[in-house]
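Working notes, structure below.
Shown here is a partial selection of chains from the complex, left in place.
The chains carry the letters A, B and C, assigned in the order they are written, with residues numbered from 1 in each.
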Amino acid sequence: MPVITIEWLEGRSARQKAQLARAITEAFVEAAKVSPEQVWIVFRDVARADWAMGGKLLSDR
Amino acid sequence: MPVITIEWLEGRSARQKAQLARAITEAFVEAAKVSPEQVWIVFRDVARADWAMGGKLLSDR
Amino acid sequence: MPVITIEWLEGRSARQKAQLARAITEAFVEAAKVSPEQVWIVFRDVARADWAMGGKLLSDR
């Protein structure tokens, strides 16, 4: 039943997302005894122009 | 005052979103006595490459 | 597959939530042809001390 949301900078490959989806799902199955089909994972790629740290957009750093 | 967020797979039409916006707003007005203008709804379309179930991205299933 | 999140002020009853869950789910089944079991709805009750409008916490208005 978990809904896992991953918010990060855009630029990762489909392969990296697939690897993470597999590893995270396995972790939930093992630690929380949920069925893999119940693990929903959503990736949200954020542009550098939409993420700020230290008071500055990453696109300006 | 409710903020309703809908996260789902991309591919729905503007007409489907308009129909849902109307029905959901009516449901809140009826069940929660809020004014329609106070019901804010945000749709977030997610690509199949960004949604995983069962440990796999939907674009790989 | 939709995940619907409802963020609003605390104080609504279980009955109001149940009524909304039913109405929203029906709206998705009708407008988006999803199965009811695939419609996940999460309510997030927010205290008046944690919601601000017009620059003021609602608990201070």
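The rule we apply is simple: a residue touches a chain if its C-beta (ideal position, glycine included) is under 8 Å from a C-beta of that chain, and two chains touch if they have at least 3 such contacts.
Values in this document were obtained by computation on a predicted structure and should not be read as measured data.
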| item | value |
| --- | --- |
| Copy count for the complete homomeric assembly [3 present here] | 6 |
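Rule of thumb we're sticking to: only the chains that are shown with their structure count from here on.
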| item | value |
| --- | --- |
| Touch-based graph of the chains, sorted into line, ring, star, complete or other | complete |
| Closest chain to the centre of mass proxy, which here is the mean CA position | B |
| Whole-Å gap separating subunit B and subunit C, where each centre is the average of the chain's CA atoms | 11 |
| Distance between chain centroids, defined by C-alpha means - subunit A, subunit B (Å) | 20 |
| Length of the line joining the C-alpha centres of subunit A and subunit C, rounded to whole Å | 24 |
| Residue numbers of subunit B (touch at least two other chains) | 7, 51 |
| Complex contacts: residues of subunit B adjacent to subunit C | 1-9, 12, 16, 19-20, 23-24, 26-28, 30-32, 51 |
| Subunit A partner contacts - residues on subunit C that touch it in the complex | 3, 40, 42 |
| Touching residues on subunit B, where the partner in the complex is subunit A | 7, 46, 49-57, 59-60 |
